[in-house]
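The complex appears here without one of its protein chains, the remainder shown in place.
For reference, chains read A, B and C in written order, and residue numbers begin at 1 within each chain.
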Amino acid sequence: MPGLEDLYREIILDHYRTPRNRGELAPPAAKAEGHNPLCGDEIQVYIDVADGVVRDIKIGGQGCSISQSSASMMSAAVKGKSIDDIRNLVRRFKHMMSIEEEGNDSPIDESQSLGDLEALQGVVKFPVRIKCAVLSWNTLLDALNNA
Amino acid sequence: MPGLEDLYREIILDHYRTPRNRGELAPPAAKAEGHNPLCGDEIQVYIDVADGVVRDIKIGGQGCSISQSSASMMSAAVKGKSIDDIRNLVRRFKHMMSIEEEGNDSPIDESQSLGDLEALQGVVKFPVRIKCAVLSWNTLLDALNNA
Amino acid sequence: MSFDVALIKKDFPLLQRVINNKPLVYLDSANTSQKPRQVIDAMSHFMETSYAPINRSAYQLAAESTDAFEHARGLCRTFINAPRTNEIIFTKNATEALNLVAHSWGGANLHRGDVVVLTQMEHHANIVPWHMLAASHGIELRWVPLTDDGQLDLTNLDSLLKGAKAFSFTAMSNVLGTITPVQQLCAAAHAAGAIAIVDGCQYVPHNVTDVVAWGADFLTFSSHKMCGPSGIGVLWGREELLNAMPPFLGGGNMIADVRLDGFTCAELPAKFEAGTPPITEVIGLGAAISYLTAIGMSNIRQHEKETVTYALSALNERYGNDITIHGPSDPEVRGATLSFKFKDVHPHDLSQVLDQSNICVRAGHHCAKPLMRLLGANATARASFYLYNSLDDVDALVNALEGAGDLFSL
Partner (left out) sequence: MSFDVALIKKDFPLLQRVINNKPLVYLDSANTSQKPRQVIDAMSHFMETSYAPINRSAYQLAAESTDAFEHARGLCRTFINAPRTNEIIFTKNATEALNLVAHSWGGANLHRGDVVVLTQMEHHANIVPWHMLAASHGIELRWVPLTDDGQLDLTNLDSLLKGAKAFSFTAMSNVLGTITPVQQLCAAAHAAGAIAIVDGCQYVPHNVTDVVAWGADFLTFSSHKMCGPSGIGVLWGREELLNAMPPFLGGGNMIADVRLDGFTCAELPAKFEAGTPPITEVIGLGAAISYLTAIGMSNIRQHEKETVTYALSALNERYGNDITIHGPSDPEVRGATLSFKFKDVHPHDLSQVLDQSNICVRAGHHCAKPLMRLLGANATARASFYLYNSLDDVDALVNALEGAGDLFSL
């Protein structure tokens, strides 16, 4: 069994203790909610989209250190990015989490660095926690579809 | 495993080959039908009751040697008997088949001989066939209730 | 791998049993199959080393057991060539799977006067749920008749299917052994605008199954008939249909959220898997699929074709007019399940006499009473062969029948 230090990197605990972009956005901002039925974690993602760009993002809800820090890092990583770039980033992140989209074989663009997000790589060694890490990302996709 | 001769006594095969009281009785005779869902056997019992006595009885349906011979012997044994005697006989027969009524502890009157019916005692050693042997007896009880 | 029935038989502990100095000749696999050591051991081993809750807890042991469980789901997917793993729903048996389709898909999509087409050779599991829907929703049932040799009579299929919403049929009859033309039936259903529900209970254990090649919409089968444990069945359905269906059983695991005033469903497959699943049994089913796959489903089909060819000629040669074997005589369109009538001996008595030689055949209506009525019988005797039955087992049956005739001749 890999050690806890593989999972709980300092940067993860930092995002957990000091989450970025917490809060809500009033309509017409798009909103989506995600549940992790396994552990009861709940998350809300609010996004403000204009001209194909996510101008602002806020995160609500409760969860474990992995889901909270992943959401926090995600919010920092997507703010100000274009929807296309974001969709690509989601795919790359899920790929890092060893989740592949069924039926999508197109190559993944790995040119950008994932930055802080790479700290979450250790989660892959703890398969039950992968769902925690991707919850906010799937919820972001839903929010994009609602936007 | 007990041998087949314990099961297929000559008298049983005789009743199977030459069933007594085959046929139907027209209404107002009472009728009841029985199924053995295990093997698909079907039986009809018709009885003509007057003054608390079963004046006539007829048996219809199809079944294996045990169910057919048991029905045939049953018809011969109950014809002309009073309902009380018959209910007592049914209980004795089921007792011989090792089936006890739940919740009825009153002693069983064993003064009368069971006659030919005793040939069916060997069935007890073949538990799956007990249902075949008692099918007509349960159907008779239903017919008495319908009468 | 070459197919060696003697070696295969050795994998099945129960088939080594000797009663009264005679070996056991198990010819009731259409009812339920025996289990190889590989399956029994996989279940014991799992309970001894890895048993833990599925999809609920986060510790390593639970992750291991969830992985093993989901791995078995993947094996099911491959075994029937289903497009997606989340289309594999675990039920308690094929009966629950068929009830799920009738209740959930049927309950949501069928209304008074809607037509569901069945065949006259269906098992009660593919009849009674539709009767229940007829009573609750007022649907109409139509029945595909049979030819004299026990095949589906497709002469009027198109008119039977006209306006139908669903066609639900067995891929192989558990009484007659008839293999039905599944691909053609699915196409006919679709041409009429109906969905095609395939009862694979008797087919999947004995043949290569490919739901995509068939063009089926739903498939149901039971583990216990394919060398796997009891207590576990499978429903496969097209994702699109399953997603659109309301849930069936309610409870833990099938929900995304529960409030005092209502609930929302989980995604597939959890949506249809309420409560604690048959965990060890799914592991056992996975082991059974691995076992069968290693032997090869086409080898198994080939072996059974040879067995039934041999059995048909041995029985007919020895007993001529004294025996009537129901169902098709062409081994190309039948499996190794033989229902027969022998002289005037009642099947129950026949099975009793055969049992004296430890030959296990079923006597009864085989949960197919409408078909029995067609055959003009309350019951038949049925010998059904599987991968572990040798030609010696056929000979044992043929020889033991001899004694029955004398005892019961009327």
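By our rule, a residue touches a chain if its C-beta (ideal position, glycine included) is under 8 Å from a C-beta of that chain, and two chains touch if they have at least 3 such contacts.
The model shown is predicted, which means the values in this text are computed figures rather than measured ones.
Participant: Missing chain touches which shown chains?
Facilitator: A, B, C
Participant: Quick one: which of C:S222, C:T307 or C:N389 touches the chain that's been left out?
Facilitator: Looking across C:S222, C:T307 or C:N389, the contact with the absent chain belongs to C:S222.
Participant: Touching the hidden chain in the complete assembly: which of C:L98, C:I197 or C:A311 does that?
Facilitator: C:L98
Participant: Have a look at C:I8, C:M254, C:I289 or C:L375 and name the one touching the chain we're not showing.
Facilitator: C:M254
Participant: For the chain not shown, which residue from A:I11, A:C39, A:V53 or A:A147 touches it across the whole complex?
Facilitator: Looking across A:I11, A:C39, A:V53 or A:A147, the contact with the absent chain belongs to A:C39.
Participant: Spell out the interface residues on chain A facing the chain that's missing from view.
Facilitator: Touch set of chain A with respect to the missing chain: 1, 3-4, 7-8, 13, 16-17, 38-42, 62-68, 126, 129, 132.
Participant: Touching the missing chain, which residues of chain B?
Facilitator: Touching the missing chain: residues 1, 35, 37-39, 102, 126-129.
Participant: Of the residues in chain C, which ones touch the absent chain?
Facilitator: 13-14, 17, 19, 24, 26, 28, 31-32, 34-35, 39-40, 43-44, 47-53, 56-62, 91-96, 98-99, 102, 120, 123-125, 127-129, 131-132, 134-135, 141, 143, 222, 224, 229-233, 247, 249-255, 257-260, 262-263, 274-281, 348, 351-352, 354-355, 358-364, 367, 369-370, 373
Everything below uses one rule, namely that only the chains that are shown with their structure count from here on.
Participant: Indicate the whole-number Å distance between the mean C-alpha point of chain B and the mean C-alpha point of chain C.
Facilitator: 37
Participant: Take the average of all CA coordinates in chain A, do the same for chain B, and state the distance between these two points in whole angstrom.
Facilitator: The separation of the two C-alpha centroids amounts to 75 Å.
Participant: Residues of chain C that contact two or more other chains, please.
Facilitator: Nothing qualifies.
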